[in-house]
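Note that one protein chain is taken out, while the other chains of the complex remain in position.
We just call them A and B in the order they show up, numbering each chain from 1.
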Amino acid sequence: MKRSWYASPYALWMLLFAVVPLLFVCWYAFTTPQGAFTLSNFQEFTKPRYLGVILRSLKHALYCTVLCLILGYPTAYFLAGRGFNHTQSLVVLILLPMWMNLLLRTYAMMSLLDDNGVLNAALQAIGLGKVKVIGTEGAVVMGLVYNYLPFMVLPIYTVLKKMDYSVIEAAEDLGCNPFRVITRVVIPMSLPGIVSGITMVFMPAVTSFAISTLLSNGKIRLAGDLIDYIFNQSSNPTRWNIGSSFSLIMLVLILISIGFLRKVDPDSEGGGMW
Amino acid sequence: MVRDSRATKIFRTLWMALILLFLYAPILIMIALSFNASVSRSQWTGFTLDWYVKLFHDPAILGALKTTIEVAVIATIVSTIIGTLGAIGIHSMNSGMAGLLIDVSYLPMTTPDIVTGVSLMLMYLFCHVPLGKWTMIFAHIAFDIPYVLFSVMPKLRQMNPNLYEAALDLGCHPIKALYKVIVPEIMPGIFTGALLAFTMSLDDFVISYFTSSDMYPNLSRIVYSSTKLGVKPTMYALSTLMFVTILLLLVLVNKRTKLENL
Partner (left out) sequence: MKKLAIVLLVALLAAALPVACLAEADKPFAGAEIKVYNWEDYIDREVLKIFEEETGCHVNYVTFSQNEDMYTKLSTGAESYDVVIPSEYMIERLIKEDLVEELNLDNIPNMANVVDNLLDPIYDPGNAHSIPYMWGTLGIVYNTEMVEDPVTSWNALLDEKYAGEIFMMDSMRDTVAIGLIMNGYSVNSDSEEELEAAREWLLAQKDSNVLGGYILDQAKDMMAGNEAAMAVMYSGDALYAIEKNDALAYVIPDEGSNIWVDGMCVPKSAKNKEAAECFINFMCRPDIAQMNMDYIYYSSPIKQVVEQLDEEELASIAMNPTDEMVARCEYYVDISTFDNAWLYDDVWMDVLM
């Protein structure tokens, strides 16, 4: 038996449970409930309601990505540098929350920010008034950043860690000031990490589900929540078709952004995870 | 390298402290609240283990715990076998075919979770397969396999290709050569892959949510329903236990490979 045959269960499983289901999405997206070809499912999305949800998702995901980059880059930079004694433990500490369940993280955030939560109890204890955080856009963005920050730090850190420090030293020796070292040398060299980081934060953020609903008391709903609503609650007889076309739009949107980011950095791998 | 100035050092330390505070304050608060005698989150009325006791007397939570572990164990075993064999098979192929098969593994990793969940749900419902534990397990296997594959592939590349050939030349049966020669060589990769798969399976919410039913909730689903019901301190206790479990699993993974290489 040829060794390549060992891959057949793998190929079969991935075909059945990764490729075929996506074909189902495509099928439903382009048909009516009776099975006839149609483009009307996509027409639905010219309605301001759906466009509104897409734009809102893009906006929140963008805020989240920018904030993650601002917070994540220096973090990764310091971790990759030689400034700390226990760098390895610090890296583990920063990346650890990444492995914690999304709902648990959001639940934790809720108990912190709620009107009667710990933050407000602390504020009142020191004599400051209550602040209303839950229900605002700020809470949603904060929840997203909290969930996805480690995904920004990891790829940037990996790239910076592998960076050849002699290049920086050379720049310094040649009279480059620290600011210019960072803007002219460090950032361009870490571009692949930045690109991976942006992909890894933006993608899940734009399709996130439940986080925004929970942190906004149901006031701010994003694309993921819309998909959930269409499939699980709507009584519209064409819901599978409309839901599929919306899922397909999200998928294409994400593939486009990956393709775009790959153009910026042709070396980066698809998911950037590896 | 030029010595860091004092200001740089202070800034750096402060920055890291703030980032760690941001990441851990909510988790630590949740852990603290799980030991709080009061249901209220704004006052501490004393230490208690009541919520943990309650947790282990709640049939719904115990059922979900059983489901979660069952799903994770089965999905891990199956995906480890399929993924490892897949990696070995792909490793022996020419680069064109191998590239295609590896790309298939990127698919579930780039597809947003919610789309993966929806797509599987559509397929199941189309085929009139009632959603339940097994539909969830099959979905988990599918998203676990890539983690195993990507953990095993690098070990195969590091392996001396002549070892396997030598075994065959010496008259070893290919299957025997597989588990006597290849598997021991790539064992660390298999182990890492299995642990990763197990962790991902425990952690998943979105895909399970779409591919299973209320009848077989996993722990994530229980947490999700509870978020709609207001404050339940038992949920803090459950969260704490799940956090500690994930922590232990990762320490284990980290012992085998450096986390940065994952």
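The definition used in the following text is that a residue touches a chain if its C-beta (ideal position, glycine included) is under 8 Å from a C-beta of that chain, and two chains touch if they have at least 3 such contacts.
Predicted model only: the values in this text are computed from it and were never measured.
Trainee: So one chain is hidden, and I want to know which residue out of A:132, A:162 or A:180 touches that hidden chain in the complete assembly.
Mentor: From the options A:132, A:162 or A:180, the contact with the absent chain belongs to A:132.
Trainee: From the list A:40, A:124 or A:217, which touches the chain that is not on show?
Mentor: Hidden-chain contact among the options goes to A:217.
Trainee: Can you tell me which of B:81, B:107 or B:125 touches the chain that was removed from the display?
Mentor: Checking the options B:81, B:107 or B:125, the one contacting the hidden chain is B:125.
Trainee: Touching the missing chain, which residues of chain A?
Mentor: 49-50, 52-53, 114-116, 132, 135, 216-219, 221, 225-226, 229, 232-236
Trainee: For chain B, which positions touch the chain that isn't shown here?
Mentor: 40, 60, 124-125, 128, 130-132, 213-215, 225, 228-231
Quick note on the criterion: only the chains that are shown with their structure count from here on.
Trainee: With centres defined as the mean C-alpha position, give me the chain A-chain B separation in Å.
Mentor: Computed value for the inter-centroid distance: 17 Å.
Trainee: How about chain A: which of its residues touch chain B in the complex?
Mentor: 1-11, 13-15, 17-22, 24-25, 28, 71, 74-75, 78, 81-84, 88, 90-97, 99-112, 114, 116-118, 120-121, 124, 146, 149-150, 157-158, 161, 165, 168-169, 172, 178, 203-204, 206-207, 209-210, 214, 224, 227-228, 231, 240, 243-244, 247, 250-251, 254-255, 258, 269-271, 273-274
Trainee: How about chain B: which of its residues touch chain A in the complex?
Mentor: These residues of chain B touch chain A: 1-2, 4, 9, 12, 15-16, 19-20, 22-27, 29-30, 33, 40-43, 81-83, 85-93, 97, 101, 103-116, 118-123, 125-126, 138-139, 141-142, 145, 149-150, 174-175, 178, 199, 202-203, 205-206, 210, 220, 223-224, 226-227, 231, 235-236, 239, 242-243, 246-247, 250, 254, 258-260, 262.
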